[in-house]
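Take a look at the following structure, please.
Every protein chain of the complex appears in place save one, which is left out.
Chains here go by letter, A and B, matching the order in which they are written, and residues are numbered from 1 within each.
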Amino acid sequence: MTAAADSAPERIDTRDTTPWSTYIVVFLAPAAIVYTIFSIYPLFDTIRLSLYAQDANGAVSFVGPGNFVTLLTDPRWSGPFWNALKNNLVFFAVHMVVQNSIGLALAVLLSLPALMGRNIYRTLIFLPTMLSVVIIGFIWQLILSPLWGVARGFLASLGAGSWFAPWLGLEGTALVTVSLISVWQFVGIPMMLIYAALLNIPDDLVDAATVDGANQWRVFWHIKLPLILPTLGVVAILTFVGNFNAFDLIYAMKGAIAGPNFSTDILGTFFYRAFFGYQLQAGSKTMGATVATVMLGIILVGVLLYLFGVQRRLQRHAL
Amino acid sequence: MIGFAGLPRPGRIAVHAALVLYTILAIGPILLVVMNSFKARKAIFGSPLSLPDGTSFSLIGYDSVLAKADFGLYFVNSLVVTVASLFFVLLFGAMAGWALTEYRFRGNLVLGLYLAIGIMVPIRLGSVSILSMMVDLGLVNTLVALILVYTAMGLPLAILILGEFMQQIPKDLRDAARCDGVSEYRIFFAVILPLIRPAVATVAVFTMVPIWNDLWFPLILAPGRNTQTVTLGVQQFIGQYVTDWNAVLSSLTLAIAPILLLYILFSRSLVRGLTAGAVK
Partner (left out) sequence: MADVSLAGVSKSFGSVQVLKDINLDVKDGEFVVFVGPSGCGKSTLLRIIAGLERVSAGEIRIGGERVNDVPPAGRKIAMVFQSYALYPHMTVYRNMAFGLKFTRAGKAEVDRRVRHAAEILQLTPYLDRKPRALSGGQRQRVAIGRAIVRDPAVFLFDEPLSNLDAALRINTRIEIAKLQRDLKATTIYVTHDQVEAMTLASKIVVINQGRIEQIGSPLDLYHRPANLFVAGFIGSPKMNFIKGADGKAATLGVRPEHVVEGDRPDMGLRVAGTVDAVEHLGESSFIYMKLDDGTPFIARTPGDTRAEVGQRLSFGAAEAQVHRFDTEGRALAPG
């Protein structure tokens, strides 16, 4: 066929550069000012504070990387820090594996064409995500409490009553239990994002693949999954940032001590204790800033890895 | 597409079974708490899975919550903080989003990226410094402190979503207004703002829910008796009366109720926002 006059179309931005004028300043100033003072400045100031130490009288002196050395080498700090980091990794791993695969599965089911009751399912399954983490934490604490016995009764009705244990109270199971409660609450987010991505795949593509002889499973594997990979990337980084910044759930269920025996301690609760102190130890502004800076570093590494490693490869396809 | 309708009958039943089971798992625990909050203590423990009936029905939990905790105040505090933050996030966010998408000035891209940092980097990590600042400003234990922080927290996402939405408004519309000699301010307030109403609804929900639910900043910046929000108030109340099951269940139900109501009212626009661009 003829190839005449069909070079690839190009979109050209034809806007001129406008000079800065009063109205541009007026439009931008309120957001820029509030955001700079209460978001960006505190972050940088926290990094600055991490380089100082405060003595008992409240006098502040520059110590360079001293706080970081303390955090990583002083046994009073390094033990809890590595414990919190390890627990946080477990917390994250449970979310990545359980939350995101259930979210994907639910999204796939919900996106089946001609499914009846789709909106009702979607709305109800998303409901827990809307509620406060604190409330969710208490609700599950009650349900799993041996005092109330609802969970035990439920298992017993399934003939598995002997499986019951006070999971939240046992050092070996508390962390995974708390992680699963968080998964239960937030599964709606990956579900919705993936569902939206699946709906965005044009019907024609699925029809074309069907005509090409692909069954439903192959359509999913060869067409849909590759096309929603960028969304799975977004889900992964959102999960990462959310998990390494989590605090409310553990604090509500287990308090700042993150018991039993710090087995549910994650970086968020560790940060809180460093900052405000607890029974055994006085709080320290500068050590709090140090922990926050480390958390910031971890999150930045994750975000940068995503932006320059993952997202580049998972380019969005113009559909 | 054949899709669901094309599945064999057992396949269709299996899909519904899976979804129904998961739906029960998702809302069962919430229903359980709400249900039992209306029961007497004996029934809570005796038959937790049954609905309250003539003999088991009791409002004793609510009586004791309302007597021991100032729930009315918590609600007002949460409402003031949420509504005020929401107002500033939407107004400032729309203005900045408009400037960034409409005008091509020097530093446009850099400023856009700067304002986007907050999408990925949690403002919480600056808490040490935020607290010092609020102490210096004399704003500790005031709702103003919370409003300022939440405004800063909500802006990045609002700017991004509203800006993207504004880009889809036909350029002719603004150019027509400019030919008529309308000022840039009036174009924004009279032409653009009314057109982005659907996006505003979406951003409103995204912004509102985390603010209403937050525990961290109320705990750090405004833990005083008079400035407690619902989330913090409930957390403190339960910590204190952990053995009073009626009161605990009632306080949880009271805390859930407003969000539940809001969700029922706005779930359509929320879902539309989450699945934006995927309307079929």
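What we mean here is this: a residue touches a chain if its C-beta (ideal position, glycine included) is under 8 Å from a C-beta of that chain, and two chains touch if they have at least 3 such contacts.
Values in this document were obtained by computation on a predicted structure and should not be read as measured data.
For the options A:Pro65, A:Gly117, A:Pro146 or A:Pro226, the residue in contact with the chain missing from this view is A:Pro226.
Among A:Leu155, A:Leu180, A:Leu205 or A:Ala256, only A:Leu205 touches the chain that is left out of the view.
Although one chain is not drawn, its touching partners on chain A can still be listed: residues 1-9, 202, 204-205, 207-215, 218, 222-223, 226-227, 317-319.
To be clear about the criterion, only the chains that are shown with their structure count from here on.
Per-chain Cα centroids separate chain A from chain B by 17 Å. On the chain B side of its complex with chain A, the touching residues are 1-5, 7, 15-16, 18-19, 22-23, 25-27, 29-30, 32-33, 44-45, 48-49, 88, 91-93, 95-96, 98-100, 103-106, 111, 114-115, 117-118, 120-130, 132-133, 148-149, 151-153, 155-156, 159, 183-185, 188, 209, 212-216, 219, 230-231, 234-235, 238, 245, 248-249, 252, 255-256, 259-260, 263, 267, 271, 274-278, 280. Listing the residues of chain A that touch chain B in their complex gives 15-20, 23-24, 26-28, 30-32, 34-35, 37-43, 45-46, 49, 102, 106, 109-110, 112-117, 119, 121-128, 130-135, 138-140, 142-143, 148-150, 153, 184, 187, 192-193, 195-197, 199-200, 203, 206-207, 210, 216, 237, 241, 245, 247-248, 251-252, 271, 275, 285, 288-289, 292-293, 295-296, 299-300, 303.
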